[in-house]
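Following: one structure in C-alpha cells, then a few remarks.
Only one protein chain is missing; all other protein chains are in place.
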Amino acid sequence: MLSEKFNVRFYETDALAHVSNTVIAGWFESGREPIFRIFTPELDLKNWPLILASYKIDFLEQLFLGKPVEIRTYVARLGGSSFDTYQEVWQDGKKCASGTSTMVKFDYKTSKAVKLSDSERKLLNEHWIDTTN
Amino acid sequence: MLSEKFNVRFYETDALAHVSNTVIAGWFESGREPIFRIFTPELDLKNWPLILASYKIDFLEQLFLGKPVEIRTYVARLGGSSFDTYQEVWQDGKKCASGTSTMVKFDYKTSKAVKLSDSERKLLNEHWIDTTN
Amino acid sequence: MLSEKFNVRFYETDALAHVSNTVIAGWFESGREPIFRIFTPELDLKNWPLILASYKIDFLEQLFLGKPVEIRTYVARLGGSSFDTYQEVWQDGKKCASGTSTMVKFDYKTSKAVKLSDSERKLLNEHWIDTTN
Partner (left out) sequence: MLSEKFNVRFYETDALAHVSNTVIAGWFESGREPIFRIFTPELDLKNWPLILASYKIDFLEQLFLGKPVEIRTYVARLGGSSFDTYQEVWQDGKKCASGTSTMVKFDYKTSKAVKLSDSERKLLNEHWIDTTN
C-alpha cells in the first residue's frame, strides 16, 4: 500500500461546507505519484509514459475541513499494457471515498499503447490488493 | 439534452499540454446545474437537496486549449430516490469524454435519502437518454 | 474593453457559501485569452510568448453562485517588454473584484524578456484604460 497524508485545503470545500466531490480525482492523481515514478523515476514530462483511460469514484462519507486525510493507493488489475489502481480516502477513522482508475502505458508521439515491461509489472505488483471479494 | 458551451481555461491544462483529467468532474458538475434547478430553482444552498453517490468518467480523446467544448447532459436512470446523469464532452466534432454520475435526493439535516416526487421525475424525464444499447 | 461572461461553477464556491477568492486569479487568466492571442493567435504552447510577473486582486463584494459573472479586461500600462492588464469581475450590477496583472514578453528557451513589437503595442493599445485617477 502507498500512503499520502495531507490537510484539506479551505478552497477544496464547497458551499455545502464539505469537500467538493470534484477535488477527489485530483487527490487520487496525487496519490498515484509513486506509481508514475515506476515508469519515469524523474517524472520526465517530455516522455510521459501513461495516459488515463477512466476513473470511477464512490462517495461514502462526507469529507470536512480541519482533519487530515490519508490517500491509500493499491494496484488492483494488471493487463498487457494497462492496469488499475484502487484508492481510498480516509478521514477521522472512516473510509470516505474509494475509486478505481485505469491507466495505460502510452506513447504520446505515436498515440499507441505500449506493453508493460516485466520490471514494471513486478514493481506494480508490490502494491497489489485483491478487490474481487 | 442539456447543453453548455465554454472555452477551455489555460489553468485547466496540465504539463502534458492537454486538459487535465481532474478537470472533467468539475465540468460535468457545471453541466448538471439545470438538473440541480429541478430540485431547487433558486439554488438554495441552505436546503440543498442532492448528494453525489458516485461518478465514472471515460476518457476517449485528449482535450486541448483553444477550441470550445460542449457538455451534453442527459438523464440515464431513474430510481426511487436516486438517478443517473449521463454526460459527454465534445470538442472539434469529437466525443472526448463521457461519464455517468449517480445523484441521490438527500436531506442533509437527517442524512437520509428522500423519494423523488412525481414532478421531479417528470422534469428529469425530459432529458432522458437510453444508454443501454 | 474585452468582456467574457460565464456562470459561477458550484465547485468554485467554498464553505463560506461564496466564491473562493482563490478562483479569481484563474478567471482573470481566462479573461486575458484575447490578450494572449495578440502574441500567439493560435495559442502555440510550444512557443509561448508571455510570463506572468505578478498579480494583485482586490475583493470588493462577495461573489455568489447562481448569477452570471462578467470579466472585463483592459490594458493599463505598456512598458518596453512588459505590460499590465487591469480587470474587473462584475455580478448583479456590482463590481465585485478588480485586479492588475503584470505580463512580460518572454523567451522560455533563453529565459529572457523580449521587446514588445510595434504591432503588439498597437493591438494592446486598443484595450487601453486609464487607471491613474
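As written, the chain order gives the labels A, B and C, with residue 1 at the start of each chain.
Keep this in mind: a contact is a pair of C-beta atoms (placed from the backbone, for glycine too) under 8 Å apart; a residue touches a chain by one contact, two chains touch by 3 or more.
The shown structure was predicted, so the numbers you read here are calculated from the model rather than taken from an experiment.
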Which residue of A:33, A:92 or A:126 touches the chain not shown here: A:33
Touch residues of chain B, complete complex, unshown partner: 10-11, 13-15, 17-18, 20, 22-23, 65
Contact footprint on chain C, counting only the chain that is left out: 15-16, 21-22, 24-26, 29, 45, 48, 51-59, 108
Touch residues of chain A, complete complex, unshown partner: 6-7, 9-11, 13, 17, 26, 29-30, 33, 36, 42-43, 45, 65-66
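Everything below uses one rule, namely that only the chains that are shown with their structure count from here on.
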Most distant chain from chain C by Cα centroid: A
Averaged-CA centre spacing for the pair chain C and chain B, given as whole angstrom: 28
Between chain B and chain A, distance of the C-alpha-averaged centres to the nearest whole Å: 22
Where chain A touches two or more other chains, by residue: 15, 22
